[in-house]
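With one protein chain withheld, the remaining protein chains of the complex are depicted in position.
Now for chain A:
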């Protein structure tokens, strides 16, 4: 009885797989040849020179998170041919590489119980440009692909294409609409004020006539 399990193992984002098709047979799972662990990291990470950057790594596994879960981070500089391991988490304890470019700048900020194996690199420099690889293993789930995240260090964050264009167009058209709205509002208010003024003048004239009529009427009362 075959198990068909298609897991989307992508390193594009931290969200869980988009589409899964899994048919479990009635009998128990055979050996873990067909289930695999999926590791997720970002695709690229942009950082400002001198800032701290957090490299996230998470995984999805069909087994419960065991106490022997391991995380392993390795780094390959831009243009280098080999990669070196910079971090390893095993047996419930993190181990940071004592030699290498990150020896004093690396912190473990993940939570293995929550399947999070993120590391924090402080004070990034241009020499840190490169590819970081995260590999997670959750025994007995040990087969799977690792995931790469590229680190790009900028002096200042470049402006995205079209942001300023849209902002300028939006502001000018917004000001135009505002001016038109205010113009029509003023016209409406002035028209209403003129209307109410003319009404009150008309009313006063009417009242005046009535008052004189009343005085005349009372004047006609014969004195006792």
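To be clear about the criterion, contacts are C-beta pairs under 8 Å (C-beta built on N, C-alpha and C of every residue); 3 or more make two chains touch, one makes a residue touch a chain; residues count from 1.
As a convention for this text, contacts and distances are computed from a predicted model.
Student: Tell me the UniProt protein name of the chain this structure doesn't show, selecting from "Epsilon tubulin", "Gamma-secretase subunit APH1-like", "Peripheral myelin protein 22" or "Probable vacuolar protein sorting-associated protein 16 homolog".
Tutor: The missing chain's protein name, per its UniProt entry, is "Peripheral myelin protein 22".
Student: In the full complex, which of A:164, A:178 or A:197 touches the chain missing from this view?
Tutor: A:164
Student: Even though one chain is hidden, which residues of chain A still touch it in the full complex?
Tutor: Those residues of chain A that touch the unshown chain are 158-169, 172-173.
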